[in-house]
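A single protein chain has been removed from this complex, and every other one stays in its place.
Presenting subunit A:
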């Protein structure tokens, strides 16, 4: 597998140096692996800190900036960051109003963020946590590590970030983050496996003519393998799986997310099919976002995330945001 890298060991650091050069609004600590908005801490505002394994770009570093995250901690490829990084990030962005950790539900992320919360609280920083677990592909969570956190992370970070930017207190920002998570569901499909720089070969074997349904974002195989389906058939399968789990009462935000190697031509076409299924199921669509936002290195495929919104959540979604990967209204 050919990759545009130097050596696997420096992939994350090299990317951070490049990010720093591209976005002067961010302070990038390459050595300690913390990305902070340059104007942090912002007086009177709750700070949002997230993080996770690298390889999901633009998640999370691409979402640092006014209206969204205050800081992000990238770990090694597909490996959660360590508590020291998160505690350092919390200390850098806390204005005294407290810090909200946005944590995807993976064992490593949860354990490291829990340890980081203890470290930060020892330093007198008030910490709250929102756990994102939106992936309907994981069933009977009594016997698994629970639903994975995937596309809804973007919704939680944007909407809770907007609430923080308004100066809402920590308990309220946390409650809004939880509300977004509870009203969000995701489902992903892979057309190819991804290749981690360290391993250099695909993490699982997916022959031509087959696809994986219910994949995660770490190159872990999915729930089920089938013969290749059309874009329309995949949209039917994915949206129906989402609606089965989340009977819609309100309009939804739609995220049609690419896994990294699927071109926008295909993603837009897939979005047309997703919108058709939503129309057929009489689900009102409030806003739609199409693009590569929560990726899995070079995996081909897509995920669909729906988030039911009331007027308040929609207003916060529409609020101004200025980050490398998400930017509107300012």
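Note that in this section contacts are C-beta pairs under 8 Å (C-beta built on N, C-alpha and C of every residue); 3 or more make two chains touch, one makes a residue touch a chain; residues count from 1.
Following the convention adopted for this analysis, contacts and distances are computed from a predicted model.
This complex has a chain not shown, and the name its UniProt record holds, of "Nitrogenase iron-molybdenum cofactor biosynthesis protein NifE", "HypC/HybG/HupF family hydrogenase formation chaperone", "Esterase" or "Dihydroxyacetone kinase subunit DhaL", is "Dihydroxyacetone kinase subunit DhaL". Of the listed residues A:81, A:151 or A:260, the one in contact with the hidden chain in the full complex is A:81. Only one of A:41, A:67 or A:108 touches the chain withheld from this view, namely A:108. Residues 53, 75-84, 106-108, 111-112, 115, 137-139, 143-145, 148, 196, 198-199, 203-204, 216, 218-221, 223 are the ones on subunit A that touch the missing chain.
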